[in-house]
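Here is chain A:
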Amino acid sequence: MTWLLIWPILLPLVGAVLAALAGKRRRLSQGIVIVVCVLMTGTAVALLASVWEHGILSMAVGNWAPPFGIALAADLLSAVLAVITGLTGLAVAIYAVVDIDRLRAARGYDALFLVLLAGVNGAFLTGDLFNLYVWFEVMLIASFGMVALGRSREELDGALRYLALNMVATLMFLLAIALLFGSTGTLNMAHLHLVVANGEATGAVVASALLLAVAFGMKAAVFPLFFWLPAAYHTPAFAVSAIFAGLLTKVGVYALLRVFTLIFSAQDDLVEALFWPVAAATMVFGVLGAACQAEIRRILSFHIVSQIGYMLIGLALLTPIAMTAAVFYLIHHIVVKANLFLVAGVIHRYCRTNDLAGTGGLVKRAPWLAVLFLVPALSLAGIPPLSGFWAKLLVVQASLDAGDLAMAGIALVVGLFTIFSMMKIWNEAFWKAAPADGTAAQPNRRSLQTLCFPIAMLAVLTICVGLGAGPALELAERSSAQLLDPSAYASAILGETFVLAHAPETVAGDLP
Partner candidate 1 sequence: MLEASIVDWMTGGLLVLGSLFFLVAAVGIIRLPDPLTRMHAATKAGTLGAGLMLLAVCFAAGDGAVSVRAAAIFLFLLVTAPVGAHVIGRTVWNRGRAYRILVRRQIS
Partner candidate 2 sequence: MIETLSSPVAIGSFFAGSVLAVSAVIALYRVVFGPAPADRVIAIDVLTVLLVGLVAVVAVTHSVFAILDVALAVAILAFLATIGFARYLQRSQQAFEGDSPPARGTDSGGTS
Partner candidate 3 sequence: MRVVLLAAVLAMAWSALMGQVTTTTLAVGFGLGLLSLWIVAPLFGPKGRRDLRRLPAAVHLMLLFIYELVVSGFRVAWDVIAPGSKIVPGVVEVPLDLESDVEITLLANLISLTPGTLSLDVSDDRRTLYVHSMYSDDPQELVDDIKNTFEKPIREVCG
Partner candidate 4 sequence: MEPFLAVAIGLLVAVAAYLMTDRHMVRILFGIAVLGTAVNLIVFVSGDVTRGLPPLISTGVFGPDQGVANALPQALVLTAIVIGFGLFSFALALVFKVAQRFQTADVNAIGAAEGPFQRSGRADTRTPEPDAPVDQERAA
């Protein structure tokens, strides 16, 4: 059963090898990608079921017991994110069949895509900090490749910005690991929890905490480190920006949640003091950025930033409901944001541009597309009964529950701006008549069907999460409870006896 932990990582990696070997046989490699995504989702669902039934699952890779060997571990959050990764991956994989052109495909899109998924799942499922770094890198290099794949001027420029800034982030991650390792002598996150909680917070530990916040924060695109995202996400192929928008920043958020609830669980004052202003500023500056954009993917990109702020509320408030809100928001946003980027791709196919000035008339030309846009757009804007509403409600509830009127106020005002942005897109691309000098085109019917199938799939998912918010919330609640109980996590991974031996009294107990 512990092998369930490795499949979501290994399947895409092996699939990537096969897809690369398939080379120019496009159908074959697309088939591989889709099959792998289905299998990956299947194993992730099995993993989630197992964790739901039996609690945290872990695997001592190489049969070396943690903290000596690397542990893969899945609590509910990890497992559910693996499932969402699979679903989003599947949707984007189907979309890519049409969206990814001949050139990009020949340059190895399929393999890069699968490696990206492997990296994302690896990041979600590892229980070791250095191993997390490795999966981050897997993800990063695949994303580097994907963002530049078309080699258009925009893509190259975007890729350069993306690369330079992410390079700094990734190296700072490594630096943080070094400082933490130098202070504690271990890399297993559960063990780090025990050691850091039992020791005093030395300067190196604090510095490493702050650096991890910087590194993951940059990945997650928080204020003031978000600029790489709006600089790059509007440039690559739509399938690429969709998977980026859905997953990559969320891995940063996941890492923040994991690290600051587990390793630095004792530094709660620091965490709150750090993440409150970051969360607020991220929400505000992200949404202000979106308000003044006139390109669909730029708008959506800035909204990613803004909504990352919502997800940080879990760390800004550190209450169970705030954590629940964060987890729920995380899950909701992956699906919705990926979907909006997919829709943007279809809009581009109709209007040959994503600049709002050049779009228009879509409500007449493609009424079903209008519906498919409205579902994720309204969900993002937090309109009930879609998933985004519950996410927003949870955030508000968490803030008010904590007596934090300011955060609630910011969240709500930002929510209004989000509505504004979504309706701006709607007004311009759908309602407005197509510009006379526009570059309208009629996409091929078959490709439209292929493109819209995954969009509809994700839209249905959003609606289901919205209408069936009860079970989704229960999942988020249980995930958040696990996040806020780091000692149970430690016991599950290191074993009861190990944890007892390292309980606060026995500072320097011997290892078994």
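For anyone wondering why these and not others, all candidates are chains of the complex that A comes from, given by their letters.
The rule we apply is simple: a contact is a pair of C-beta atoms (placed from the backbone, for glycine too) under 8 Å apart; a residue touches a chain by one contact, two chains touch by 3 or more; residues count from 1.
The model shown is predicted, which means the values in this text are computed figures rather than measured ones.
Enquirer: Which candidate touches chain A in this complex: 1, 2, 3 or 4?
Expert: The candidate that touches chain A in this complex is 4.
Enquirer: Quick one: which bits of chain A touch candidate 4 in the complex? Just the residue numbers, please.
Expert: 101, 103-104, 106, 130, 134, 137, 140-141, 144-145, 148-161, 163-164, 167-168, 170-171, 174-175, 177-179, 181-182, 185, 187, 230-232, 234-235, 348, 352-355, 357-358, 439
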